[in-house]
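A protein chain is absent from this complex, but the other protein chains hold their places.
Moving on, here comes chain A:
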Amino acid sequence: MTTFTIFVLAIFVGFEIITKVPPTLHTPLMSGSNAISGITLIGAILAMQADFQVAWLAPTLGFVAIVLAMINVVGGFFVTHRMLAMFKKK
């Protein structure tokens, strides 16, 4: 139940902040939040700890998941930075 409470509260926090993001930053918001969704990387690292001898599939999937999540994280934050660096005031 605690986790569900956290889930609902986090959604509310998200709605509160994100409605204040101006349209001009919608693309960086999307790529930046996408990088944050790469947090599933933590799950992937944990998944890789399973014993290969007992359940070979689990660490294998974990390995692939780490690669994919890391593409998401590094690529996402980096490309967002590239875009945001271009936004300048006169």
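Following the convention adopted for this analysis, a contact is a pair of C-beta atoms (placed from the backbone, for glycine too) under 8 Å apart; a residue touches a chain by one contact, two chains touch by 3 or more; residues count from 1.
Keep in mind that, in the parts below, contacts and distances are computed from a predicted model.
For the chain not present in this complex, what protein name does its UniProt entry give, out of "NAD(P) transhydrogenase subunit beta", "HTH LytTR-type domain-containing protein", "FAD-binding oxidoreductase" or "Spermidine/putrescine transport system permease protein"?
"NAD(P) transhydrogenase subunit beta"
Contacts of chain A with the missing chain: which residues?
Per the touch rule, chain A residues meeting the hidden chain are 2-3, 6-7, 10-11, 13-15, 17-52, 54-55, 57-59, 61-90.
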